[in-house]
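Missing here: one protein chain of the complex. Every other protein chain is in place.
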Amino acid sequence: MNPERSRATRSPPAEKPHAAGWGHLLPWTAALAFYFLGADFLGLGTNALIMVLFALSLDLVLGYAGIITMGHAAFFGFGAYAAGLCAIHVTNDPVTGLLIATAAAGILGFVTGTLILHTKGVTLMMLTLAIGALVAEVANHLRDYTGGDDGLHGIRMAPLLGAFRFDLWGHTAYLYTLAVLLAWFALAWRIMRSPFGRSLDGIRQNVRRMRAIGTPVWWRMVAVYSLGAAMAGTAGALSAQTTRAVGLTALELLASGTVLMVLILGGTRRLYGAFAGAVVYVVVQDFAAQVDPFRWMFVIGALLMAVVLFLENGLMGIIDFAAARARSLWREQTPR
Amino acid sequence: MNTAVAASRLVAGYGETVVLDDVSFELETGRALAVLGRNGVGKSTLLNTLMGFTTVHAGQISAFGQPLNAMPTHHRSRAGIGYVPQEREIFPSLSAMENLRVAARARGWPLADVFSLFPLLGQRRESSGGSLSGGEQQMLAIGRALVGGPRLLLLDEPMEGLAPIVVETLYQALAKIRDAGGITMILVEQHAELALSLSQEAIVLERGRIAYRGPSAELARDESTKTRLLGVGGVEEAK
Amino acid sequence: MSEFTIVLDGIAYGMVLFIISVGLTVTMGLMRVVNLAHGSFAMIGGYVAAVAVGAGVPFIAAAFGAALVAGLTGALAEVLVYRPLYRKGELAQALMTFGFTFVVIAALTAIFGTSIKTLPLPEYMSGLVDIGFRMYPAYRLFLIAFGLALALALWLGIDRSLYGARLRTAVDNPRMAGAVGINVNRLFQLTFAGGCALAGLGGVVGSALLPLEPYYALRYLVLFLVVVGVGGVGNFKGSFVAAISLGVIDTVAKYFLPSAAAYLFYGAVLALLLWRPDGLMPARSAQ
Amino acid sequence: ADTVKVGVIMSSSGPFARWGEQFRQAIEVFQKQNGKTVSGHTIEVIYRDDGGPNPVRAKQLAEELILREKVQFLGGFVFTPNALAVADLVTEAKMPTVIFNAATGLITRKSPYFVRTSHTIPQAARPIGEWAVKNDIKRVVTAVSDYAPGHDAEVYFSKAFKAGGGQVMESIRIPLATTDFSPFFERILQQKPDAVFVFGPGGPPTVGLINTWASRLKPAGIKFLGTAETQQIDLPKIGRSALGLVTSFHYTETVDNPLNKALWADLVQMFGKDTVPDLASVGAYDGMRVIYRAVEKFGPRVTGDQAIGLWRGMQFNSPRGPFRIDEKTRDVVENIYLRRVEERDGKLVNVNFQTFPMVKDPWKEDNPE
Partner (left out) sequence: MSDAEARHANTLGAAPVLSVRGLCKSFGALTVAQDIELDLPGGARIGLIGPNGAGKTSFVNLLTGMLRPDAGSVLLEDRAIDRLRPELRVRRGLVRTHQINTLLAETPALENVAIAIAERKRIGWRMLRYGTGWRACLDEAEARLAAMGLGDDRLRLVRELPYGKQRLLEIAIALALKPRVLLLDEPAAGVPAGETRAIHEQLGDLPQDVAILMIEHDMDLVFRFAREIVVMVQGRVLTRGSPSEIANDDRVREVYLGRRVR
């Protein structure tokens, strides 16, 4: 063997973007601080957190496994209806309802996933879309149960853990949502760094390669699809429980489109991208709609375009950019 | 003096990564240059730079007296640079025939000539590029460059994946092109003897710099340099 | 004979789907840009024509004028919006074109208001024609004829031409396409403009079945995507067959089984795609 | 003098943007006619966009309006699910809330602080059923959009029609996304009914719906019965196909009444000659009247219970005609008009030919508390 192997380039070894320890602290502290500082906006805040969870669930499916789905809202909506119906007919304990809804959405994800995940690309996209549309249609038709177009209402939640009432100001709702989000986030963070998560990364990049090392590709995709569905179901359930209402819109294509937009806006495959995207989207939408409810589409549209044009991977691109700047400044200042 | 290609103090790479460092050479029209070197020393990058696929950080490159630095790739092709990339890069959704037709120019080789050079390709002309076998794709990549009527032919390991008997045919064809003059060739090859016997001049790259430059015949005889720069000694010894 | 009428209705409806989606077959199918802004161009065409017809321009002239305007808008958008995108991957493209659609909707609403726009058909198209056993709307016959002509023209002009092959090289491998002398930027710009012009034309011609309104660009987008998806990305024959099949299935189902109609369209999409995962007419590269 | 804030939740973006626009224009006209102040107190209207049927967003907006903006009244609500979503909140906050549009029967049941200034679907659908069966129409096919309002319309029309001895041959439900109505109408053609009762999805597809009727069913003598399909705003787009359509509705633009004329005239003056009042306009206009009355009576610190107390049984003249809020149900009691589309001065208009005076919501009668 030749001991002096040539290395032609001077590029440093590839660094995987890793959020540093304090990087974790920032968003969560901010979310907690908001509870104290944004008291008038807790409803908005809760919706934003729910959107974060929803987008996070899409990140697993789309960002990591590369399954482009246009029907993800089906799971959100299914979870929402499951939680709502559970509260009305079974038990109005929030945690039980949340678990039931999560499981229900996960099962729907598993069943539809097994059906469609042998396809790929545009075909898969259209299949997810068709399934989303069919689920929405079923909800519309089962008016006796779902309220159809009138929406599901009459949901009354028992106090959380028997102790905390869902108050008018949304304090309980906010903290409850934040806690659930944190739990899912921690789980997702770990899973995406596990061998399982890495195999998804591989599947997204090159299915042939993964087959050639013996990865049961289809099963892995079904697994992550179900996982994402369950997570979206939790988000839906939170929405149903905190607003005490579910509408068909939760299931509609536009909802699938919105969450897609939110995730890509934030940046895929970062987990925190879901954070950035959801918060910015919800806030901008709310703000623009207040300033001029007739023209907010223009603002949102321009924002989306600007992000794509000027940032590499969504809003998280800003953070990468800032980190890179900081690193190079650091290097310039410290003699090597 | 009739210079076909020239590079002076060229620094080029991918994005911020610098691969080629201070590379200079000149090649006269009608001559063949062998570019040798180990894995990852920048051979392909040199050809890529001539095609405009890299970032040039410093230095000049020109072909046929025109500066290339700012010229878009399709103009380079129209100016007469033909390219056979290392990974073949044939167009998978086009048939073999279409792969040739999109590249064909009046001044280039007629399609029939390509098919008589590679009869197998003629038999597969209706197959889509993506379904061709590795060797067939290689033939197609070469054919595609030839039908464009290049004045400067860049070949990145053109023999790879071809059966020995086809290598022989191709060798003779390239030798003929070389002997006819007119077409300038830059040939990147792993098989040093083959490359050296086809070319009049050779450069050896090491870590993106030119480590050796001289007539091919001389390098072919210089076993110690070859061993040092190319590590081919092992093969010799095993024979 | 009612059955025959229904099939005819289905074909006419399918033709509308085809006429509007075919532009998307060009931009998304052939050029592989995830073009969620397709509806915007159809909408721009439709609005322009509506204004023109309102001002007294004859229908056909207005239609082609609208196609031209949509095409030019497309050419401009290609430079400003799409060109930076080709390398950025499908997600960035989806986001960008979605944003673009929002902006177009907001702009058109600002200019033309929030009410729907109608495009009155000329006399000769709005009447009924005797087709032997009954009277039948002339407009639908026109749709069928127009759709067939368009399909044939595109099949010959793109699928079977060197231009089509060039386009596919640029999509397969733009770098290498440049290396065989193809001006990828110009080719894309022209093609994109063409796709947008087709969208504009479709917006005009189909306006009686897909009414023009501020939300048009998003409301019917799914329909267009489905046609392109079911047809197999990137070929006209596929889109044509898919559009007609979906049109006929949808219409016939609504006639015979109105109670299940809501499920039938997407049910059919699901069934067709599970049966033929590469689309009804898979593109060659999919083999 | 104080400022009284009124939060209006409406749809002013997306496919239903027109509703928001109509609301806003009518409110501005109302404030022009009646001043922006009531007994020296400024009435400030704060608009919020819910973007369409979206209960989650509606609830969040209502929360913000109540908690942050500290509004005194809520108004608006184009869609039923949005109104239902705020019911609990409104009850908890004792917030007097005026539904300007949403038209499902049960809404006012859901909170004691709801009143309604629009109509309910059953209210509009029943009279035309009663009328049809008395006017030589014996056999009908119903074709309604497949969503809750459509289902309600189908049920209440059929009930009244059958009660009069008519026969409903088939009840077809048309998927909401339908833009090509020909297969349904072709099916109806085969059954040869005397008329078809239609409840369309509203908005853009209406034009296609009526045109398809005109080209397929009209020649066969099958009449068109509807409710909101022939609004003035759509008539010019539908064109002459609309001639002769019979619909029943609580508001007709051509009603001869000074308030209506003033409303129309001011809309035109402020927002251009093509502006036409419609159900959204009267809903918002009368909604503002109701709110003004409450401030007039109780001043800027009006409580929910005071306002609702005042509103129960309140009566006044509306552009639509006489108007009353039911004492018990807090729902609107109003005339339902049967109208026919006619051509007047080269323009298509709805013309009333029969009035069902002061109709109550039939749903509440059928579903006693």
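Chains: A, B, C and D, in written order; residue numbering restarts at 1 for each.
Note that a contact is a pair of C-beta atoms (placed from the backbone, for glycine too) under 8 Å apart; a residue touches a chain by one contact, two chains touch by 3 or more.
Predicted model only: the values in this text are computed from it and were never measured.
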item	value
Visible contact partners (per top-of-document touch definition) of the missing chain	A, B
Of B:T3, B:S24, B:Q60 or B:Q86, the residue in touch with the unshown chain	B:Q86
Selected residue (touches chain absent from view) among B:D21, B:E98, B:E136 or B:E206	B:E136
Contact partner of the left-out chain, one of A:T29, A:T91 or A:N206	A:N206
Interface with the unshown chain - residue positions in chain B	14, 17, 38-40, 44, 86-87, 120, 124, 131-136, 138-139, 157, 160-169, 171, 190-194, 230-235, 238-239
Residues belonging to chain A that touch the chain removed from view	1-2, 5, 7-9, 11, 13-14, 16, 187, 190-191, 194-199, 201-202, 205-206, 208-217, 220
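Quick note on the criterion: only the chains that are shown with their structure count from here on.
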item	value
Result of counting contacting C-beta pairs for C-D and A-D, higher pair	A-D
Chain A-chain C separation of Cα centroids, rounded to whole Å	32
Contacts with 2+ other chains: residues of chain C	109, 262
Numbers and ranges of chain D residues touching at least 2 other chains	14, 17, 21, 146, 175-176
Contact footprint of chain D on chain A as seen in their complex	40-41, 43-44, 46-47, 137, 140-141, 143, 147-151, 153, 168-170, 239, 243-250, 289-290, 293-294, 296-297
Residue ranges of chain C touching chain D (in the complex, touch as defined)	2, 5-6, 9-10, 13, 16, 109, 114-116, 118, 120, 128, 135, 137, 208-215, 219, 251-252, 254-255, 258-259, 261-262, 265
Of all residues in chain B, those that touch chain C in their complex	51-53, 72-74, 76-78, 83, 85, 89, 91-95, 98-99, 101-103, 105, 128, 130-131, 144, 148
